[in-house]
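Below: the structure, in structure tokens.
Shown here: the complex without one of its protein chains, the others still in place.
Naming follows writing order (A and B), and every chain is counted from residue 1.
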Amino acid sequence: MSSNAVRTRGRFRGGAGLGLVAWLAGIVFFLPIAWMALTSFHSETDAATNPPSFAAALTLDGYREFFGADGGASPWPALINSAVASVASTLLVLLLALPAAYALSIRPVKRWTDVLFFFLSTKMLPVVAGLLPIYLFAKNAGLLDNIWLLVLLYTSMNLPIAVWMMQSFLAEVPVAVIEAAQIDGARLPTVLARVVAPIALPGIAATALICFIFSWNELLFARVLTGVVAETAPVFLTGFITSQGLFLAKVCAASLVISLPVLAAGFAAQDKLVQGLSLGAVK
Amino acid sequence: MTATTTAPAAAPGTHPAPRRSSDRLRAWAARGPLLPALIFMIVVTQLPFVATLVISFLDWNSLYPDARGFAGFANYQEVLTDADLRRSVWTTVLLTVGVVLASLVLGLLLALLLDRRFRGRGIVRTLLIAPFLVVPVAAALLWKHVLYNPEYGLLNGLLHYVGGPQPDWISNTPLLAVQTALVWQWTPFMMLILLAGLQSRDQQQLEAARVDGASDWQIFVHITLPHLRRYLELGALLGSIYIVQNFDAVFTLTSGGLGTANLPYTVYQTFYQAHENGLASAAGVLVVIGSIVIATFALRVVSSLFREEVSRA
């Protein structure tokens, strides 16, 4: 208790100045987003001025345009597609990664590091090089413009990282606990669900969040493989860019709305994220 | 599934069953949970590359659908002598190394700041992670049109108030402009990883060091930094994996112009602007080979991450 007090006092010495620096850094990093938010409430002409119009009249036109008022396209199908692709692929990733991570950590198979490296190495292959075969396959299989194809691809995109992260979380689960459960006759799925998952929960949550973010953000596959039905939110966002005419306020409004789910999830789960990223070392 | 896993796995080694079949069963029981993920990855990521390999030997321009034929190694010859591709290799290296290093250093500084207690720490952390949570293509659009634009961008707008110059950021320093936008997005991610590392330090050890009169700097160099090594490596690995592949930022900010075309963009351009499917595939195959070579080295470095676990296994 007393040593704790010493530490706290020690940290406060010179802390005020550094706290100020931290605040400054936070503001600098956040400034572009704040400016984007302000611009999204400006009219198109006020959004494109120099010097910038800080005090220009506020309007919801950008948002109205984004949500397809007066006859424009509605963003909801794209947002729903993105939600389906991100959530379904994240669930699928967890479903595949958890048993795999179990086999790589708690009961490691022979040469498990090689397997882990294989997973990781697939992340280093350039995605663009596989685009054409995937497109041709999708075309011949009738899977073009189908959101479930994106679910599969996003799963493959996130699975290596998920296996890798979860492997390190599961490595922290005491083997004795698992063996005890297995001696009681529990099957593997039960062991995973009842014993392993609760202990590794922060790690699983962090993994899920990261998979969700990367799926939600993905553009290249979505741009090439979707059309009118399965269009995702980032593709929809690029549709606001035009080489003719002003679009800043619209694009800022659209960017903000489309980033909102990720921002909300990230803000809500930032503690879990820090915990999870610590590779299971935080207890 | 039930047949293969439960019985032998439940009590490994306790059944005096015939040795060979028991061993085999046990091996499969251990592998079983791994297979779905493994097979999935092989099918979804390796098969397309087999197809890419096949296409790379074809003379196939999609604008001449009737002239498709076998090309032998002609595509490879052309790719290897292509100055643009060589340049894009170098651009990719500069882009990746620059962004990863800068965001690691910045992320470390920010993590150290956030590891201290001060008023509003939670708010500052929230502000700092926000850039990582903005959809990348939105972030690229934000930088290009809202910040960098020489006429009405915020950067020049702010410079205007202090009577500064009005540079054209993207044209003057194209690669730096792309790097800055990416550093802005990735620094928060690095910061989170390193913050997790800092908070997992052994507090008693730190305490003991302080009681022994170690200075903050000594503690940083001798305790914090060695402890953070794993986390720095993790950040560098994850960062490079994603930034090597970066497409959105280059496509949006510069459309590959002004010497910012990285490998993914160059391959994409060969597919979509030149319509040279064979050539693009050959480039893709070479990039894959290059990636495997580099990945092998990179993973050897990473393997230090597993040293503890290896010994445990």
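We take it that a contact is a pair of C-beta atoms (placed from the backbone, for glycine too) under 8 Å apart; a residue touches a chain by one contact, two chains touch by 3 or more.
By our rule, contacts and distances are computed from a predicted model.
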Chain left out of the displayed complex - its UniProt protein name, from "Putative exporter", "Sugar ABC transporter substrate-binding protein", "Pyruvate dehydrogenase E1 component subunit beta" or "Thiosulfate reductase cytochrome b subunit": "Sugar ABC transporter substrate-binding protein"
For the chain not depicted, the shown chains it touches: A, B
Sole contact to the chain not displayed, among A:22, A:125 or A:152: A:152
Sole contact to the chain not displayed, among A:157, A:191, A:224 or A:273: A:224
Residue of B:22, B:126 or B:166 in touch with the missing chain, whole complex considered: B:166
Touch criterion as defined above, residue of B:218, B:255 or B:296 at the omitted chain: B:255
Where the missing chain touches chain A, by residue: 48-49, 70-73, 88, 91-92, 95-96, 99, 133, 135-137, 139-149, 151-152, 223-224, 227-231, 235, 238-246
Chain B residues that touch the omitted chain in the full complex: 1, 4, 32-33, 35-37, 39-40, 43-44, 47-48, 51, 61-65, 84, 149-152, 166, 168, 170-172, 254-259, 269, 272-276
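Everything below uses one rule, namely that only the chains that are shown with their structure count from here on.
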Chain A-chain B separation of Cα centroids, rounded to whole Å: 14
Contact set on chain B toward chain A in their complex: 2, 5-6, 9-11, 27, 30-34, 36-38, 40-41, 44-49, 51-52, 55, 110, 113-114, 116-121, 123-138, 141-143, 145-147, 151-154, 156-158, 160-161, 184, 187-188, 192-193, 195-197, 199-200, 206-207, 210-211, 230-231, 234, 238, 241, 244-245, 247-248, 263-264, 267-268, 271, 277, 280-281, 283-285, 287-288, 291-292, 294-295, 298-299, 302-303, 305-306, 309-310, 312-313
In the complex, chain A residues that touch chain B: 3, 6-8, 10-12, 15-16, 18-19, 21-23, 25-27, 29-30, 32-33, 35-36, 39, 47-52, 96-97, 99-100, 102-105, 107-110, 112-113, 115-134, 136-137, 152-153, 155-156, 159-161, 163, 168, 171, 182-183, 185, 187-188, 213, 216-217, 219-220, 233-234, 237-238, 241, 247-248, 251-252, 254-256, 258-259, 262-263, 265-267, 270, 273-279, 281-282
